[in-house]
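Here we show just some of the chains, and they stay where they sit in the whole.
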């Protein structure tokens, strides 16, 4: 087994401030907004089993105890105390927090305090644009305020993130849209939009991404189940500009994400949520990502949202999987031990510290 | 090792009633209608090796004995007796049989008798439509008879299945086609068609699928090597209607099939033929399917066609692979033993009994 240092979680969200019952807790284990199929439960998933493996001991229970017992103990301790125990037991020393999701979620400062860790903010571009639209009167005002808002955010944020990039924008055209095209799209969007309306217009999404690229801050792109190869054109267009692209959540196309990280110097690949979702299979999935990606191009994250249990599971699964995979290669003679330890430190924290210009631990 | 109960084979075909020689037997091991490449044999495949591993002992021979010896013993026992021995040695207690393939194949009753098991019928929609077309004189008559035939079949069948859905219909548009569109397509198809002509018209395929959805019976869609993500629109369009969709044969895109099963409550994933085709690799492939799919959404099948050996291989490979994979996770501490046994029972039989409303064993 190869040991890893404390972790930089390069992409996660805050945790809920409210007490949770069995049903509301279970809802956060599923991958969909609706209820589970009749006769099934989201506890019967790799994520559910991983939560039951790793979290009960942090609340003084046996691993794999029944969900109802775990939830009872969680309420007994209270949401604050259980959150503190869980986050402090995760092994994460720095959280980079996407603050762009709705809900009563803790922000970077609260996570840092609860977890006795550092935390920095990731700004979600679509939300920023929607907020600017809510307060801008004209197309010209909107576009000027948007550029200012992005550059203002870049002064304090550690990265930008976009969820609409792959599905709504870059799949169609990688280049920045022309000024007339942008004004036309902005006019149509603002005219048809009510306060709170979401940004999915492909021209505006591309415009927004290119403003972000100009800021020089790393830009995280949510790949999800889309084909990462759709980003080939954008990666080529942004090559050499000095802005790094980080592909988030590439599973099950993580080998293609790793390919892009291997052919573009400024492209990096995230490997967190793939591990949380695959649980007992995390070592196998991690090993697949380690095939093509240069070891300096991989970044750990938990992708956790809402439950501190998901930060714990992301971190514990990652450390165990990395130790098993690299330790196995050392055992086979395929890797030297010193190299394995060095690579473990790079993926766990060192690469993220370099890419996001974080201070050394 | 985790043990599994007797199996529900949720998708298979009948077996040939005729004696087979080495060449006709070998032809059923290939994945193509033609002969193998010069200098090669379909016995030199994972399926061929798996047949040679699991079947000879059921006919009193050594595992891995030469194919010619196995075929000689099979003929010595006769097609009936060898079929009985094989099916009864498979561990399958319920067969759901797609009766829509041509050839001198046994039907559900004969399989049940030979295998000392239960059997139910799956109706293939395209064949049903072709049979209706063979006996309908006008477009109006055809469309009325088609609706009646589907609803009639729903009274006795346990599920519908479609092979044309992904490639010919749903990839283009997920919604039900309008009545004028359907009449036009039916008119063109009937006019151009000879008795026995196949249904691949995308409009009629979609029309047929939506009639089947209205019946409420589970609808099995053959994914094959197509991209299961092409079904995203249809899954969204049928969500909440009360009809389950079962994705058949998703390998090598089985992780995408598992993704759909994880985000749509009414979508299920099949894992049989992937195991038969990959043989010694079945545990690894099964483990991949178990990454994202909720454990209540996976269904065993053999996908066997023509040779009872394929029912045996599907069932034996599945049981061994499931035992290895789940047993390994219990050994690692990733899963609790009681959970593993419960999940094994769900995938082997329980999920299928619930989805197809089969009586308990």
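To keep things simple, chains are lettered A and B as they appear, and every chain counts its residues starting from 1.
Everything below uses one rule, namely that a contact is a pair of C-beta atoms (placed from the backbone, for glycine too) under 8 Å apart; a residue touches a chain by one contact, two chains touch by 3 or more.
Predicted model only: the values in this text are computed from it and were never measured.
A single sequence accounts for all chains of the complex, and while 2 copies are shown, the assembly in the file contains 3.
Here is the rule we use: only the chains that are shown with their structure count from here on.
Against chain A, the residues of chain B that register as touching in their complex are 229, 255-256, 259, 262-266, 287-288, 290-292, 294-297, 329, 332-336, 339, 343, 346, 354. Touching chain B in their complex are the following residues of chain A: 30-32, 34-42, 44-46, 49-50, 52-53, 63-64, 225, 251-252, 277-281, 284-285.
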